[in-house]
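Take this structure first; my questions come after.
One protein chain is absent from this view; the other protein chains keep their places.
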Amino acid sequence: MGAAPTSPIREPLVQGHKTYHQITEDLCSPTERAPGKAWTLAFIVALMAATWGIVSIIITIWVGIGTWRLNRTIGWGWDITNFVWWIGIGHAGTLISAILLLFRQKWRTGVNRAAEAMTIFAVICAALFPAIHVGRIWVVFFFFPYPNTRGPVWPNFNSPLLWDVFAISTYFTVSLLFWYTGLVPDFATVRDRAKGFRKKMYTFLSFGWTGSAKHWQRHESLSLVLAGLATPLVLSVHTIVSFDFATSVIPGWHTTIFPPYFVAGAIFSGFAMVQTLMVITRKVLNLQNYITIGHIESMNKVILVTGTIVGVAYLTELFIAWYSGYVYEQFAFFNRALGPYWWSYFGMMTCNVLSPQLFWSKKIRRNVTMTFFMSIFVNIGMWFERFVIIATTLARDYLPSSWSFYVPSIVEIGIYVGTIGIFFVFYLVFVRVAPVVAIAEIKHILKSSGDQYVITNGQTTLHQIEQGGTALQVAGHGDSHGNAHH
Amino acid sequence: MMLVGIFSLVATYIGDDHFHTRFWSNVLHNSVFFTGVALMALFLLAAKITAWSGWHTIFKRVWEAYSLFLVVGLVLIMIIALGIWGGWHHLYHWADIKSVESDVILTGKSSFLNKNWYTFGSLLFVGLWVFFAIRIRQLSVDEDINGDSNFTHARKMRVLGAAALPVIGFTSAALIWQWVMSVDAHWYSTLFAWYASASMMVTMIALTIITLIMLKVRGYFPLVNIEHLHDLGKYMFAFSIFWTYLWFSQYMLIWYANIPEETIYFNTRLHQYPVLFYLNIGLNFVLPFLVLLRNDTKRKYGTLLFISCVLVFSHWLDFFLMLKPGIIHTAHELAAAAGEAGHHTAGATPGFTLPGFLEIGTFIGFLGLFFFVVFNRLEKASLVPSRDPYLMESVSHHT
Partner (left out) sequence: MKHGEKNILFGLYDDEEDLKKAVVQANQDHLDIMDVLTPFPVHGLDPLLGLAESRLHIAGFVFGLTGTLTAFLGMTWIFTRDWPNIFGGKPYWPILSFVPISFELTVLFASIGMVVTFYIVNGQGPGIKNPVIHPRITDDKFCIAFNTDHLGDAQVSKLRNFFQQTGASLVETKTI
């Protein structure tokens, strides 16, 4: 039994006539070299941003939430906006590895490792916000239900905020397990090339992996089931985040389309962030043969599709607000588009719905520079979306006398910039320590998707197909007699 | 089967109240249901083309044939639209001019919920779907004869498929609101269109499994093997879960917020249609979840066939539950307005509280019509798309 035939119409996913050994060389070498200038510079910048963030967080905890400019009307501002933004970004990793695995999209192998890492770092950044915005972080463990001497007092299982605690901690744990289980064989590869201290480190990290056939079998079974579990999990996480808003009776928040619409938005923003990282990573680490233009194009297509789904959801909301005949609902949307925060609504619409439409052009989809800028656009747009939903809606509630306006304080901005810093610190360390592309998985698809194999197929294809087709027709009574006696 | 259907329809018409509500609601129910199935076939086909999917190629002619049922669907919907113009039926509260005038909410909605929009919207949007279905089908059939080594046909289909996706995405929502959601003219839910689409999608996959097994038993499609059906089984499982997810999201959010204008929809269904309400969840979620969770059940023809048959019927029930309570409510109100209050009292109403024999007969009739059209289309072209570039991938498909 050879490799399954791959359609000649597909682009090769691995370029440069790679052999198994070359793949190992190419993908391990970034962990074996001394860091380059670009990396060092980026690391310093990220570290500075992270420091600013940590100082801001310390100020928040020391002084209190009063250092933020939230007020009685607008109780959620940048904190929850950033939380939802990061959680959304964190969706792409699991999505790429899990859903694309189940859908047999082979191009996922080039990007899944980095995307999963990104997921984990994004969830860490996201989880910071609920923890610090409760104000008294030293009693944050009250979130969790455990038998206690306080009464007993239990958390309210009716509250979507508590569901969120469970969703995010589960998501973080499962993503970490999934990612690390995939990394173990690749750490073993690095281990067997390393010397000295690195050898010790990777021996520890690789858990004693040998590559035995039985272990691989279990590994595949485990990956498949984890993917199967992670798929509904990833949907549930953003669904539950959307419940935080949609279970309320606030016009503009309480709408039933929120769960799938949040999920689509999360995938959208997550892919944009993957795109941002990948475009840089492939260039800096010379991985153009593994993360090809074809990969970038595929991801751009996903961005286009999810951007359009988000667009459908925006228009659905807008239309149903009118259709509802409910004045508060109608006002909520009028206020979003034409109220004091009109600029964020238009920012959202432009970046999320209009700009991805450029990806209808194949040229733009395959243009790396354009892709990079578009991905930044989408990141900005999705941040605006959460800001529109949270701050804009709260600023104009039922009672005009309590209407208010909100601008963030320097501390809030600092925390936000800081999380971006923390995220990149983690990511930069990751690209130094672990192979950015899943080595074993690339080797696994090499014979069905490597360019040297695909091209040889390509020359004989139509002939093969025709022969195959004719043979099939004969075998399958090609001319159906149909059956309409029902 | 079609004879059963025609007989049921005639019998319903004769035995009906003077609005012929039961007759027309059955026509609407089945027309929307099967048009939806055809639309979902087109949607999935377009999605598969756009996503460079290969494994389904061996039986893609079945989905093409399904999508061509849209032509018939267009006719069926037009009959209902004509009924609004001709005042033949009173399915929609908003179609009654007197009610609209005296009802602020309906007046507010009247620039969307009116017979012009209903007719021309349907004509335009379903027309667009028909266009896509026919074009994709033409290209696909033409590829068998004129396919070249540049895969020109596959490229052209990709453009069409990509264009079809957003078109269907936007238009299907608008039409589902008009066709289905507006029977409860006051009520609204932003999720409704996606929820109804998920229901149609499960039905479509289940019908595909039924068709393939039926044809296989008769000796066609020898190359469709258990691997393909296993994947379809996974789809059926996944979309059943997805349907449940949407059902839960919609129900839970409305339950949680507890706004009377919204809860009335589920209150009616929960308290006056308890059997259907719980059957809906039991048959559409619990049963497929428990049975299809295991890997081996998705690889047995018998189990797959059984679950598919149940799912087709139970999603038909789902649509029954979406439509009938609103329709009977409208009928009661109009009858009360016409001074016939004594005639329609609360309690069981044949053909509304539960589907009766006539409803099931009508369903069987429409199912017959659907299969008649589908097999008629299948006959017209080779079952195997012999020059499709993905064919070999599909033939040697394995997990």
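Just so it is clear, A and B label the chains in written order, and each chain counts residues from 1 on its own.
Here is the rule we use: a contact is a pair of C-beta atoms (placed from the backbone, for glycine too) under 8 Å apart; a residue touches a chain by one contact, two chains touch by 3 or more.
Keep in mind the model is a prediction, meaning the values are calculated, not measured.
If you put the hidden chain back, the residue from A:H17, A:R33, A:R104 or A:H215 that touches it is A:H215. One chain of the complex is left out; on chain B, the residues touching it are 248, 251-252, 255-256, 258.
On the side of chain A, the interface with the absent chain consists of residues 1-2, 19-21, 23-24, 145, 151-154, 156-160, 162-163, 166-167, 169-170, 173-174, 177-178, 181, 184-185, 188-189, 191-193, 203-204, 207-222, 224-226, 229-230, 232-233, 236, 240, 243, 440-441, 443-444, using the contact rule stated above.
Keep this in mind: only the chains that are shown with their structure count from here on.
Separating the centre of chain A from that of chain B, both taken as means of CA atoms, is a distance of 33 Å.
Within the complex formed with chain A, the chain B residues making contact are 1-2, 50-52, 54-55, 104-105, 108-109, 112, 147-149, 151, 154, 162, 165-166, 169-170, 173, 177, 186, 188-194, 214-215, 218-223, 234, 241, 245-246, 249-250, 252-254, 256-257, 259, 261, 367-368, 371-372, 375-376, 378-379, 382-393, 395-398.
Residue ranges on chain A touching chain B, taken from their complex, read 4-10, 102-105, 232, 235, 239, 243, 246-249, 254-260, 301, 305, 308-309, 312-313, 315-317, 320, 323-326, 360, 461-462, 464-466, 468-470, 472-473, 475-484, 486.
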